[in-house]
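Have a look at the structure below, then the notes.
Only one protein chain is missing; all other protein chains are in place.
Naming follows writing order (A and B), and every chain is counted from residue 1.
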Amino acid sequence: MLPEIQTHLEQLKWLLIILIALVCPLLALMLGGTTVSLASASLKHRTGEKETPTWIDGLLRRANPSVEHDALVVLTIIASLLLFKIIYRPQLFSNAAWIGLILLLTAGLGLMVCCRYRLVGQRPLDRTALAIGGAGVTIVAVCCLALACTESILLTPEFWPHLSHLPYLFLSWHGFTRFAEFLLLTCAITGNALLFSTTSPNPTSIPPPAADCVARRIGAGLSLGSLLLWPLALGLEMTLIPSLAGGRLLTILAVASILLAALCTLLLGMTLYGKMHTPKTFFAMIILLFWCWAFMGHVARERTLTPVALAGLAVETPTPALATEGESIPPEVSPSKAAKVLNGKELFEQKCSVCHRFDQRVVGPPLNSVVPGYRSDPETLTAFLMQPVKRNPDYPAMPNLGLTADQAEAIADYLFQNAEP
Amino acid sequence: MSDKAPKRPGTRLRKLFCLAVFSYFALLVLATLSAGLVRGFFAPPTTQPIAFPHTTHADKLNLACDFCHSGVKQEASAGVPALSVCLSCHRAIATDRPEIEKLLGYERRGEPVRWQRLHNLPDFIHFTHQRHIQAEQPCAACHGAVERMLEVQRVRSLKMGWCVSCHRSRGAPRDCATCHK
Partner (left out) sequence: MDRRKFLQLMGLVSGTTLLSSCGSERNQKELISYLVPPEDGVRPGTAAWRVSTCSECPAHCGITVRLREGRAVKLEGNPDHPVSQGALCMRGQAALWRLYHPQRLRTPLLRTGNGYRPIGWDEAMKRIAEAMTASAEKSRTNMLLTGSTSGSLATLQERFADTCRVNRLPEFELFNHAALRQAYQLLYGRPRLPRFGIEDADLLVTVGADLLETFISPVGYAHQLSVARREKGLQWSHIEPHLSLTGANADRRLTIRPGSEATLLLWLLQTLAKRRRYARRLPQQILDALPKISLARAMDNSGLPGSSLTELARSLEKARHPLLITGGVATAQLAGGQVALLGCLLQWVLTVPWQGLDFDRAENFGRAGDLRDLQQLNLSLQNDEVGVLIISRTDPVRHSPQKWRLDENLRRARLSIAMTDLHTATSRTTDLILPLTQNFERWDDVEPRIGIHSLIQPAMAPLHNTRSEGDILLELQQRLTGRSEAASYEKYLQQRWKKLFSASQLRAFINKGFVTKGSPRTTISLRTKPTVAALRRIAPSEPLPAPATVITGSIRSFDGRSAVLPLLGEIPDPLTTVTHGNWVTLSPRLASQYGVKDGEELRLTKTDFAVAQPARLQPGLPDGIFGLPIDSLTSGPPGIDPATGEALRVIGAIKAHPTGKHLALPILSGSPSQKGRGIIPKPIHRKGKHHAEHRSLYPEPAYRQYRWAMAIDLKRCIGCAACVASCYVENSVPVVGREEHLKGREMSWLRIEPFYDDQGRASFIPMLCQHCDYAPCEPVCPVYAAYHNPEGLNVQVYNRCVGTRYCSNNCPYKVRRFNWWQHKWAPPLEKMHNPDLAPRSKGMMEKCTFCIQRIRTAHETAGKEDRLIRDGEVIPACAQSCPTDAITFGNLLDPQSAVARLIKTPRTYRVFEGLGTEPAVYYLRPD
C-alpha cells in the first residue's frame, strides 16, 4: 500500500463513513422516489390519461427530483466506492471487477435519471420510459444487494480464498439482511418525502387537497411501516452477524438505532394526530439512522479486518474475474514448513543464540568450552544437536529443537568455524 | 371556573398508541440485547493465567510452532507445552520478570497451568491436526498470524460452513462421517 494511504488510513476511514452517510440517504431517496414515480406512472398509464385518480398525480408531483440532486448522488457514489476499494483493498475483487460494478451502478443511476427527467417533463408517458426506469431501478437495486453482500463477506475473511471455487459463498444471509435494512430505510425516507413534500408554497394555511391527502397517507404508512419493521431487521442482523464481528459497541449501536426509530415513530404518530413537527426533524432522524447503520458496518469491519486475522489467507488465482491482485494488507506469513536457506549462522542466531554464547554462560555453557571437544568426532556433535541429552549437571537440559539432519549439520559447521580451536 | 376544557377526542387513543409503540420497541430492544448476549458479544476478553507473548517467542526468536505445540504432526490435538518445556529455557532466562516468576511459582507448587481455551470445537467433532499438517496447511490459515499477537485471539469462526468450503475447494473428503463422530 502506498505509504501516504497507510499513514492517513484512519482519516480516510472516517471520510468513507461520512460519504456513506451522505450518499446512502440520497441514493435511497432517489431510488424510492423513482420507484414511486414509476409505480404511479404505470398505474396512470394503465388506467389511461383521462381517468387517473388525482392522488396518483399527487404522488408523481411529490416524487420529482432535481438534476443537481441526481448528479450529486452519482458523483458521491463513485467517490465512496473508489475509497472503499482503496482503503480495504479486499483480496476479493480485482480492480476490473470493482470498476465494472461502479460502471454498472452509474449506468443504472443514469437510466433512472433519464426516466425521472421524462416523468418530470410531463411528456406523454410511453412504455420505453417506464421500461428504462424499471431497468434502472432493478440494476441499482441489484448493485445495492451486491454491495450489501460485499460488506457482509468482508466480515468473513476466512471465506475469501474459496470464492474462486465456490462463487455462491459471496451471497449470505447477513448480506441480505443488510440489504433489507437498506430497503427499510429507503422506504422510510421515501415515505417521509411523500409526507412532507409540498406542491403548493403554503402548506399550513390552506387545507391540503384530497389527492394530496392520499399521497400523504401513503407516505405516512410507508414511513411508519418501515420504522416499525426496523427493529426486527436489526434483531435479525444481530443474530446473523459473524460472531467475530460483533461486540459491545455493535450491540449498543443497534439498540441506539432502535431507540431512535422508536422516537421517530412516536413523533410521526404525533404529527399524524395533529401536532406538527418540522420535516427537518424527521429527515435528520432518518439520516441519523442511516449513519448508525453505516457505522455499525464500519465497527464490524474494524473488529474483523485486523492484520493478524488476514494473515494466512492464501487466496488463489485461478480465474481473472475474481483474481487476487496486489498484496494483501499485511505481508504473507511464511508457513512453518517453508524451506529456509540452510545458513548455519542464521540458524544459530534463530535457534541457539537464545541460550548460547561462545564466550559466556547464558543458559547453556559457553560454546568455546564445549565445541572443541567434538572436533575429533564431528558427527557426534550433529547427533547431539538432533537428540540432546543432559550431560552436565550444572546446566539445565537442552531442549530438543526438532532439527533436521541438514539443519544440524549446518549449525555444527558454523560452530566449528566460530568456536575456539 | 368550573368548566374544564373539553377533552380532545383522541387523547386516550394517543396514549394507547404511545404505550403500544413504547412496549413494542422496548420488547425488541430487549430481544436485540439478548441476541447480543447469547452470541457472546458481551463476554469479557479471555485472560490467560500467564501473559505469554507469542510475539517474543514465535516472531522475535523465530521458534517454529511445533517446537511447543509438538503434538501437531503426530496426533489429533496440538496441545500446549508441558511446563518442563517452558522451564528448559526459563529456569535461567529472564527470571526476574513477573510473568516468569509466575511460571516458576507453578513449578514450585507442582501445579499445571490452566490455559483458557480459545479454539474449541464441540465434542461431537473429530478434528485431527496431523492430517491438516500433512496436507501442508499453514498454521496461520486457521489461527491467523499468531506470531504477531501479543495476546492470542481467535480470528476464525471455526464454523462448519467454513471447514466444508475449504474441504470442497481442495478436494478433501466431504463425507459427514469424516468429522462427525
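In the analysis below, contacts are C-beta pairs under 8 Å (C-beta built on N, C-alpha and C of every residue); 3 or more make two chains touch, one makes a residue touch a chain.
Every value quoted in this text rests on a predicted model; they were computed, and no experiment measured them.
Within the full complex, the chain left out of the display is in contact with B. The missing chain, though absent from the display, is touched by one residue of B:12, B:60, B:97 or B:131; that residue is B:131.
Checked against the full complex, the one of B:31, B:64, B:113 or B:164 touching the unshown chain is B:113.
Touch with the hidden chain on the side of chain B covers residues 71, 74-85, 110, 112-117, 120, 122-124, 126, 128, 130-131, 134, 175-178, 180-181.
Basically, only the chains that are shown with their structure count from here on.
Averaging Cα coordinates per chain places chain A and chain B 23 Å apart.
Within the complex, the chain B residues that touch chain A are 10, 14, 17-18, 21-22, 24-25, 28-29, 31-33, 35-36, 39-42, 61-67, 70, 85, 87-89, 91-93, 136, 138-149, 153-157, 162, 165-166, 168-169. For chain A in complex with chain B, the touching residues are 156, 158-159, 161-162, 164-166, 169, 228, 231-232, 234-235, 238-239, 242-244, 246-248, 250-251, 254-255, 258-259, 261-262, 265-266, 269-270, 273-274, 306-314, 330, 333-337, 350-351, 354-355, 362-363, 396-399, 401-402.
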